[in-house]
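One protein chain omitted, others in place.
Our next item is chain A:
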Amino acid sequence: MLWKLSLTGIKSRFKDYAVLFSGLTLAAAIFYMFLTLALNPSFLKDSVSLGYETTQFVFSFGLVLLAIITLVYIIYANSFLLSMRKRDYGTYMMLGAKNRKISRLIFVETLVIGILATLLGIVIGIGLTQVISNLLISQLGLVIHHFVGFYFPAVLWTIIFFAILFFLAASWNSLKLTKSSLISLLHEDQQPVHIMRHKGLLLFKAIAGLVLLAVGYWAMSTVQMLNLTSIPLALVTIVAGSYLIFASFFTATIDLLRKNSNYTFKGLHAFSLGQLKFRINAYNRILTIVSLLFALALGAITVGLNFNNLTAQNLESQYYDIVIPGDTKPYKAELKQLGVTDSKSFSFKNNNAHVYVSKDEIIRKGFKAKLFSVKNGQAHYTEITLNQKNFAKIYSTDFDTNLPRGYGEVTYVSDAKFKQVKAPTRTATVYKVADFLKNWKAISKLEKKTLNAKTERYWNGASPKVFNHQAAMTLASGFEFMGFFLGLAFLAMLASTLMFKVLSGASGDRPRYQMLWKIGTRTKLLKQSIAKEIGILFALPAALGIIDVLFGLQFFKLLLPDPYDKIWIPFTIFIVLYLLYYLLTVKLYEGIVLKKD
């Protein structure tokens, strides 16, 4: 009988359950996706071979973070489930259902929902992994191999992890419900609100929070000086600082606003402020967590995308796109298709110790090169045409990448001296194409053809630029892919966590909105107030998170040419997704609190 009741209970609140269920499914799907990425050694070795050890470290770190946020998420989703079912359970108990039976009912209900969500999540995860990786690979032009959606160890670990989580959640639920009194189950929303009044303490906390945050940001930006101590220092101070800020600074701001009766006594301002103050006390911890995760997620995406700059920088560093040794006739057709804009030939001679090139010929024909210099700690490449004046700088340019390697030192000599060198004269031709990025794959093919041609070995291939580009792409792609994955996973989790925290309070807020409606508040005004209130709850951690990232990027100055470059792209993507979560939360919340009897 009770089972039947339980089923009808779920049926009658199907919409709320659908939200909960899809949230849990999403969590499982994301966890699975991440595991597929982190546990799949063939993918990692192939894609990020250069930093395999580092990458594994980054991934295990990410995995721990994801596990923690999943745990927090399940706790909030679970409390949402509990808040929905409390009254029903209370009713069963009032009707005389035994404690033990109810507790078993809750236990099984939680576990069944959890396991179904996990299984569905894994299926979705497999599909999503395939789709997203394909999407990323094609959209970003990433070079990624050995990546498929289905990976058995990931399936296994996801099931184990979630089974443990839901087992704990189920035990917790059944314990909590059977321990609380029948009355409090039936009238949970009517409990008095605790009011905090310690002005001095509040001020102290606010100042301490600001100071701690400042120290944290300073630690991030002076990473050169502090070295590795900056990470733990920043972590501790930023976490503590964020918590104190949420616990005090915003409360103090709200109090200040409330004192201003011109502001307070206008429409629903007083109500919104009251709600917010009451909320922020209860939301301290979650807002802190969300702001930190927001920073981590946004940081991951920003840094990940920034690795793309490595490839751009690499392209900047070399002037000529193709080098073909000896006779160029066999490649005429291919070269024509590549859209060559500039081509020049030069002669060289080589023996076992030296490669000789005529300086006079280079200057006469006006070869170009990229001159390397360092400005403000960052690499710069300037295009120059080699001439008498600047020829001494040729060793700071990329010119020697056009020459054969493995024969010895490159020596630039005069025409007269070149003639005296006793070795056969050979030639090479360099080409510049109109659009390297569009053609680099074709150039790569051409390169293979020259290698297969059994001319004398020049070096590895016909285009050092393509070779370098490919290497940079592989490295960047791995990091970019990882950054995106980590970032999106964190974003989805943190936004859903916040969503469930807001929604689990909705049934308690309902009487307030009903009352406001009764005393003559237009529904439109109520909706505005809801949008504002939830908006602030979403905006506060986001704002702090963005500030965290802006300072946190300082840390990556050691690794990347310019961590702040094109920062608006990841920020926009991220904020748009976050906004979608916000809108969804507002809609669902409205559905609960504005529903008429």
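The rule is simple: a contact is a pair of C-beta atoms (placed from the backbone, for glycine too) under 8 Å apart; a residue touches a chain by one contact, two chains touch by 3 or more; residues count from 1.
One rule holds for everything that comes next: contacts and distances are computed from a predicted model.
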| item | value |
| --- | --- |
| Name of the absent chain as recorded in UniProt (options "ABC-type Antimicrobial Peptide transport system, ATPase component", "Lactate utilization protein C", "NADH-quinone oxidoreductase subunit K" or "DMSO reductase anchor subunit (DmsC)") | "ABC-type Antimicrobial Peptide transport system, ATPase component" |
| Among A:S261, A:N352, A:Q388 or A:N452, residue touching the chain not depicted | A:S261 |
| Selected from A:I10, A:A270 or A:A471 as touching the chain missing from the view | A:A270 |
| Hidden-chain contact residue, picked from the options A:K393, A:R512 or A:K527 | A:R512 |
| Among A:N351, A:T523 or A:T572, residue touching the chain not depicted | A:T523 |
| Contact set of chain A toward the excluded chain (per top definition) | 192-193, 195, 258, 261-262, 264-271, 274-275, 277-278, 511-512, 515-525 |
